[in-house]
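Here's the structure, in structure tokens; my notes come after.
Up next, chain A:
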Amino acid sequence: MSGMQHLGYLWAACTVVWGGTLVYVGYLVRHQRRLEAELDRLQALVQRLEETAPGSRGTGDPATD
Partner candidate 1 sequence: MTAWRAFLALVWRDLRIEIRRPQFFAASVSFGVMLVFVTGIALDAAERIPADWAAGLLWLNLFYAATVGVHRHDAKDVEWGGGEGILLAPVDRSIIFYARWVSVSIFLLACGAVIAGAWLLFLHPPTPVDGRLLGFALVAGILGLGGVTTFVAALTAHTRLRDVLTPLLLFPLTIPLFIGVVRLTADALAPALGHPRVWVELVLAYLIAMLLVPWLVYESVVEG
Partner candidate 2 sequence: MNRAISWMAAASGVSGLVFLYLALIWSPPEQQMGDLVRIMYFHVASAWTGLVAFFVTFLAALAVLLRNRPVWDVVSASSAEIGVVYTTLTLVSGSLWARPIWNTWWTWDPRLTTTLILWFLYVGYLLLRATLAGVERRARIAAAYAVVAFIDVPIIHLSVTWWRSIHPSVVDDTGFHMPMAMAGTLLFGFLAFFLWYLALLGLRVRGALQAMQLLQLGETIRRLHVRADLGTDRGR
């Protein structure tokens, strides 16, 4: 058991724990971004639909749908 080898295992464990955590954070953040983009898109769509749907403030003109 040489000193160098010890440090190798130490660095490996350190990298696994912190790298693993960061990879998981990255996954969560990316997932979050996708969700937010999708949410924005749908919300815009809902707004547009509500304006065009009959009985609402919109024109009711199907051409703008």
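Selection criteria: all candidates are chains of the complex that A comes from, given by their letters.
Details
Following the convention adopted for this analysis, a residue touches a chain if its C-beta (ideal position, glycine included) is under 8 Å from a C-beta of that chain, and two chains touch if they have at least 3 such contacts; residues count from 1.
Worth saying up front: this structure is predicted, and the values here are computed from it rather than measured.
By the touch rule above, chain A in this complex touches candidate 2 out of 1 or 2. Against candidate 2, in their complex, chain A makes its touches with residues 1, 3, 5-7, 9-10, 12-14, 16-18, 20-21, 24-25, 28-29, 31-32, 35-36, 38-39, 42-43, 45-46, 49-50, 52-55, 60, 62, 65.
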